[in-house]
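One protein chain omitted, others in place.
Order of writing sets the labels: A, B and C. Residues in every chain begin at 1.
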Amino acid sequence: MLYFENDYSEGAHEKVLARLVETNMEQLSGYGMDPYSESAKEKIRRACDCPEADIYFLAGGTQTNQCVISSMLNPYEGVIAAESGHIGTHEAGAIENSGHKVITLPQENGKLSAETLADYLSSFYGDENHEHMVYPGMVYISHPTEYGTLYTKGELAELSDVCSEYGIPLYLDGARLGYGIAAKETDVTLPDVAEYCDVFYIGGTKVGALCGEAVVFTKENTPLHFVTRIKQRGALLAKGRLTGIQFDALFTEGLYFEISRNAIKTADRLKDIFREKGYEFYLDSPTNQIFIVLENSQMERLREKVIFSFWEKKDDTHTVVRFATSWATKMEDVENLAALL
Amino acid sequence: MLYFENDYSEGAHEKVLARLVETNMEQLSGYGMDPYSESAKEKIRRACDCPEADIYFLAGGTQTNQCVISSMLNPYEGVIAAESGHIGTHEAGAIENSGHKVITLPQENGKLSAETLADYLSSFYGDENHEHMVYPGMVYISHPTEYGTLYTKGELAELSDVCSEYGIPLYLDGARLGYGIAAKETDVTLPDVAEYCDVFYIGGTKVGALCGEAVVFTKENTPLHFVTRIKQRGALLAKGRLTGIQFDALFTEGLYFEISRNAIKTADRLKDIFREKGYEFYLDSPTNQIFIVLENSQMERLREKVIFSFWEKKDDTHTVVRFATSWATKMEDVENLAALL
Amino acid sequence: MLYFENDYSEGAHEKVLARLVETNMEQLSGYGMDPYSESAKEKIRRACDCPEADIYFLAGGTQTNQCVISSMLNPYEGVIAAESGHIGTHEAGAIENSGHKVITLPQENGKLSAETLADYLSSFYGDENHEHMVYPGMVYISHPTEYGTLYTKGELAELSDVCSEYGIPLYLDGARLGYGIAAKETDVTLPDVAEYCDVFYIGGTKVGALCGEAVVFTKENTPLHFVTRIKQRGALLAKGRLTGIQFDALFTEGLYFEISRNAIKTADRLKDIFREKGYEFYLDSPTNQIFIVLENSQMERLREKVIFSFWEKKDDTHTVVRFATSWATKMEDVENLAALL
Partner (left out) sequence: MLYFENDYSEGAHEKVLARLVETNMEQLSGYGMDPYSESAKEKIRRACDCPEADIYFLAGGTQTNQCVISSMLNPYEGVIAAESGHIGTHEAGAIENSGHKVITLPQENGKLSAETLADYLSSFYGDENHEHMVYPGMVYISHPTEYGTLYTKGELAELSDVCSEYGIPLYLDGARLGYGIAAKETDVTLPDVAEYCDVFYIGGTKVGALCGEAVVFTKENTPLHFVTRIKQRGALLAKGRLTGIQFDALFTEGLYFEISRNAIKTADRLKDIFREKGYEFYLDSPTNQIFIVLENSQMERLREKVIFSFWEKKDDTHTVVRFATSWATKMEDVENLAALL
């Protein structure tokens, strides 16, 4: 069976795992107060070219979104997201569970445009009744988006400008940030993300770690008592070493970027294969997720030998499916898939 | 100044107020345990032709929506509403504040169709990932809707059928229910509402009371310890007599229906006037809210003598405005407005 | 039947009701934007000798406590209260429902002492693990307390000093504030309350109004967008006139203070009667609540002719009961009770 279902089907990158093993019996302070966590933070600060960044490690993406968003919003505020945004669709209502509305705006290829955002904000404050409405208190984007698409540097700058104008933070969900940065077409670097975003996270779960996301507050804007808020949401690991050591390994000698490139390289090859064989692309994604339209009987045949994801029904006889590569994908498996197609 | 801004600009209907005055010095038990509250409930049961109805009085609409919805949903569920629904737009996030998502579906003239609902529910349960999504746990409609439009009896029956099929309750927000029932074109009666809805409320604040909404559970389906839940949300009046006596008066000798008809009669006359004078209707509403498109300079001139509501910008030179009548509107004021137009 | 069960068994004081009647058909703006609400606020500012006070009207006590406390606390904070405090015992968990812990400290006669408070705060910040604990973010007291007892001016000043030292607001629940101020033994005036407290409320429901409490922020410290927060909790009355007009009447020509004195006068007479007849006082309360220990069979006999409240079991043969007077209590009823005793 070939496995292109998602980007979290293996454990950790071998170098990450090796560090866990090597340090295993060291006696370390809990709750992230260990030297590996500190070292990881320093390495991330350097990679972000943001010496003042304040960094926290959490276990997973939904948890991170919930902790960050609920800590940065005032109780009367909601978070703006594209209508395809993960927080509004596939996080089981985690944001609403924390008391806040996800205010959805139209998207294009998974992206929220600065223009759409500006129009909404201008219209909100122009409405005489806005005192009876949920105030927009933050903008959430993901990069790559749910569709694997990417913002350009210019687009991030524009979104950042609109946010600044209205005094609300821009938050970037980087569950797959490594793959975004490794994409060939992108002009966005990690320092760019740190510059344009008020807060973002660098995803580990989908990029080489067993678990873990690194939240980066870039503007000396960490919510007061953020550790207590993390604890209060049940998200503070007693053995903070688990995430600290993994991120320390990921940000040693550029490992995070290097392994991200493997996902891009294998995805690009796979896209070439689909293209050569005349498959229909649902949309054009420059990262590790490939959305293909399959005729249903063809899909069923392929499923006997390959695991991929159902995305959505296209029409009565066609389905959109997703093939994902990752840091762990072997080129050999891509070629095996080519042979099958 | 002529006042057509909304339907809650006066105090209470004189008969309602008179009952408060007459009973004022009686020493009554608190928290709705007084005989007037009991009598009001009995009268409402009869008016609904629903002897098993379980009834509670709350102070206002947002409070009622929050108490009812949060008490009937499971924590992993959200409430479905038309995207124009009041709970999703003008209640400052009260539903999300209680931990639940408002799942919005497309509307037509403020209404949610059974077809739209059925499609959504079928698609939700057809999605393999729905374990990571907010479960639909209730359907919210309002009657009249935000646009003053009305469901037909057939439409209510269809919505009720879809809800039954999926085992979720149908909840009707009746902030202006009196005006809906008094409308000339409607085939929906109060007993129909009680039959098709699992829970609904009869609005008092906008129909003759100083404050107060009567929540009606129609299917022996009151959430356990509902009084404690009301208390927990700060919504239990110590002097329950305040709402009990008012509803007792409103449901004595059909007062609620009679005063509702005044709103319809004056609105119908006003619609005739607008029609005769060639004004553009934004949409056709059979109840007490009239939506008119005004050219902006015309709007400004009218504003010097009449108070009405801004609804939304139509284009650069035109605005949609709302004129509302109520139980208290005098025909004389309508004629005065006619003279101005 | 004689009625000494509580202080909210009648409707409104006749002058309050008269104002509602007189203004009933005036067309007023909603949500507290009417001139009567403005006038009431101005009169309360004067009565508090606090020109900068920012004032809001809410419907009831639990609602007020929930709105004020949840709006002033940060998410990682709880509110300190005496273990007998209303918010921790008889509000159905309204504070916890808003996400915050009630941190209870030992009480004496219902009161929280500055020493107890200072010890707790010093100990909290001395604990190395306090990052994993709920931060104290506000101090809640009530005046009169649950036992009808009163703080002295000196005690309020001391509590205020401790709060200032730790940078947390002092909040006074004045559900029965009128009776506290009218008590003969007190040296605390309304301006004193405004001086020592960061926020407090003046209770209407138990002192002459049908409903309503006036929240007073005294230090230019109103939480941002407080109206939206009220709306979000379902506590914003569409007909704000209902509370505004009542408080306007209550603060016209000292009515609030005058009617409060009636409760004290009748309570003092009743205390004399109990004392003369040799009844055992459970504790000494200077306000309108009288706590008496009755032998159980005696209690049962009295219950046939008088309604009073069960407070708590004292031992197998004795019970603590409460007799309450109010603005509405007639001296004649007190004498009738004397005759029965």
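We adopt the following convention: contacts are C-beta pairs under 8 Å (C-beta built on N, C-alpha and C of every residue); 3 or more make two chains touch, one makes a residue touch a chain.
Predicted model only: the values in this text are computed from it and were never measured.
A.B. asks: For the unseen chain, which displayed partners does it touch in the full complex?
C.D. replies: Looking at the complete complex, the unshown chain comes into contact with A, B, C.
A.B. asks: Which residue, A:R46, A:K184, A:K239 or A:K305, contacts the hidden chain when the whole complex is considered?
C.D. replies: Counting the whole complex, the residue in contact with the absent chain is A:K239.
A.B. asks: Of the residues C:E91, C:D198 or C:E213, which one touches the chain left out of the display?
C.D. replies: Within the whole complex, the residue contacting the unshown chain is C:E91.
A.B. asks: In the complete assembly, which of B:M25, B:A157, B:V227 or B:I273 touches the absent chain?
C.D. replies: Of these options, the touching residue for the absent chain is B:V227.
A.B. asks: Considering the whole complex rather than only what is displayed, give the residues of chain A touching the chain that is not shown.
C.D. replies: Residues of chain A in touch with the missing chain: 3, 5-6, 8-12, 14, 17, 20-21, 23-30, 59-67, 91-94, 97, 205-206, 210-211, 228-229, 231-239, 241-242, 328.
A.B. asks: For chain C, which positions touch the chain that isn't shown here?
C.D. replies: 75-76, 78, 89-93, 96-97, 99-102, 128-129, 131-134, 310
A.B. asks: Write the list of chain B residues that the hidden chain touches.
C.D. replies: With respect to the unshown chain, the touching residues of chain B are 70-71, 74-76, 99, 131-133, 135, 224-225, 227-229, 231-232.
In the analysis below, only the chains that are shown with their structure count from here on.
A.B. asks: Pick one for the touching-chains graph, please: line, ring, star, complete, other.
C.D. replies: Shape of the chain contacts: complete, all pairs touching.
A.B. asks: When all chain pairs are ranked by how many C-beta pairs they have in contact, which pair ranks first?
C.D. replies: Chain pair with the maximum contact count: B-C.
A.B. asks: Farthest chain from chain A, going by the mean of C-alpha atoms per chain?
C.D. replies: Here the answer is chain C, farthest from chain A.
A.B. asks: Hey, how far is the Cα centre of chain A from the one of chain B, in Å?
C.D. replies: So the centroids are 42 Å from each other.
A.B. asks: Averaging only over C-alpha atoms, locate the centres of chain A and chain C and give their separation in whole Å.
C.D. replies: 50
A.B. asks: With chain centres taken as the means of their Cα atoms, state the distance from chain B to chain C in Å.
C.D. replies: One centre to the other, that is 34 Å.
A.B. asks: Please output the residue numbers of chain A that touch at least 2 other chains, ranges allowed.
C.D. replies: In chain A, residues 75-76, 99, 131-133 touch at least two other chains, as defined above.
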